[in-house]
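A single protein chain has been omitted from the complex, and every remaining protein chain is retained in its original position.
For chain A:
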Amino acid sequence: MSERTAPATEPAPAATEAESTDTEVTSGATAVIRALENADVETAFGVQGGAIMPIYDALYDSDIRHVTMAHEQAASHAADAYGVVHGAPGVCLATSGPGATNLVTGIADANMDSDAVLALTGQVPSDMVGSDAFQETDTTGVTAPITKHNYFATSPDTVGDTVGEAFALAAEGRPGPTLVDLPKDVSLGETDREPGPGRSPATCRPRTEPADAEVEAAARAIERAEKPLLLFGGGVVKGNATDAARQFATEHRIPVVTTMPGIGAMPEDHDLCLSWAGMHGTGYANMAITHTDCLVAVGTRFDDRLTGGIDTFAPEAEVVHIDIDPAEISKNVHADYPVVGDAERAIERVDAEMTASPDAREWCEQCLTWKDEYPMDYAAPDTEPLKPQFVVEALDEATPDETIVTSGVGQHQMWAAQYWTFREPRRWVSSHGLGTMGYGLPAAIGARLAADDDETVVCVDGDASFLMTIQELSVAVREDLDITVAILNNEYIGMVRQWQDAFFEGRRMAAGYDWCPQFDKLAEAFGARGWAVDSYEEVPEAIEAALAYDGPSVIDFHVDPAENVYPMVSSGGANGKFALSEDQL
């Protein structure tokens, strides 16, 4: 499929023959909505409340589709996932006080994963700010550390411009969340001033064109490498650099590993792709990263779950680091050859500068040997209990190649990432940096609304993750969203249980339930369809039925509660010393 780039190329899901009409600006609130329309926003996620009511009133006459979520946290996650799949920032709204603080988790999540999100929050009237008024929270204070920038609107005349600027800033350069806090008097205040075209602030425009000297130095380093390795991060996906990145890898025959957010930047069934590296990455990716002599990292911040202990990370490698954010250069891992700029542009420039491909035939052979030596596999007896990895493979098999997969956080997330074969970017939608349990279902809602109608959306969830945002099933039912939730239910907060068994002498404190709800019945109570599956033979039938159902469906897979996620690099350990089972930790 082609990459998703500009929002303008996406047909509006709700578009009809009738020409869309722009909101007439009569107030601060209508100026806000007009600014969103000017930015081609088609969908917004939110929850009503006192201080944001003027904004909702302005939405009443707008063509923007508003999806009322059950909880504001879900609104920020849905907006985040919408943005990941769509390519343009997702938009979420909430009222002041608890509405705004409930958004915080999703904003922090977007910040950690560099996802473009615009949050609009209501605020008490300006003259009451600072008085501890009803539902007052210092929202710009609370969200300053987790946004690229946030704004406190001060005038109906300029609030439209501010919203346009915040939307543009969210997408500019390294994407991330922005927020505009809207005091009620600003929203209600009269104005007829139409917002101008939204531009990101002059002080935040990144360098996109890499410097010649940096490009030359990087090219020379790659040319002379004997064991070069490409590391594609989320920046390749978000920078729409997938085509350039793949072209570079195949032209020069350089093996590729990805980070988790970088999944899909390279087709995982390509002979050069070693899948993703890090704590639960493949053995072969971690072997390659350990032995490379030239690591060419694109759009990654070298998260500790990727690097393991810094002292043993790619210990023999010269590091070429391409990133649009100069602050990521040498933050965690020293960049011998930094290239600051747009990912696609930088890859093309380095490619054009190279006069020869590195001679890496032996190294490629070695990487293939590691693929054979450390295959991703799991023990699967013929009888119950059902293995969670089997369920993931069965789902992958039963769904089209370009299915969008969202997940919560924990063991199920790792199995989904390990055993689903991703071939395209923006198909794996998960919470990486913040590790937010409960992300999966609201993300599936956001992804569904951003996806084309003929695309399939599956949420692979865990029982504990699902319970954290289960109320959003009501939204999926009301909006008639065709999503399938597959719960890998082991009746544990499984990753915690795994760590307790490995590092806390099996003392399972607060990791399990005495009683787990029947999720298939709960789904039916919400108005969705539900199935419970205990055995291998029931798996294909349930998956087929759930996928065939045109609406929200939930399959509760009762999987082996003793199954653990491996390979595993212990926290702070060496990637090359990944354990294949608990006794190797």
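The rule is short, and it goes like this: a contact is a pair of C-beta atoms (placed from the backbone, for glycine too) under 8 Å apart; a residue touches a chain by one contact, two chains touch by 3 or more; residues count from 1.
In the analysis below, contacts and distances are computed from a predicted model.
Missing chain, UniProt protein name, picked from "Rubrerythrin", "Acetolactate synthase small subunit", "Cationic amino acid transporter" or "Cytoplasmic chaperone TorD family protein": "Acetolactate synthase small subunit". In the complete assembly, the contact with the undisplayed chain comes from A:L169, out of A:A70, A:L169, A:L272 or A:A528.
Set against the missing chain, the residues A:H71, A:K184, A:K238 or A:H291 yield one that touches it, A:H291.
Where chain A meets the missing chain, the touching residues are 140-141, 144-145, 148-149, 152, 169, 201-207, 211, 283, 287, 290-291, 302, 310-313, 315-319, 325-327, 329-334, 336, 340, 373-382, 387, 389-390, 393, 566-567, 574, 576-581, 584.
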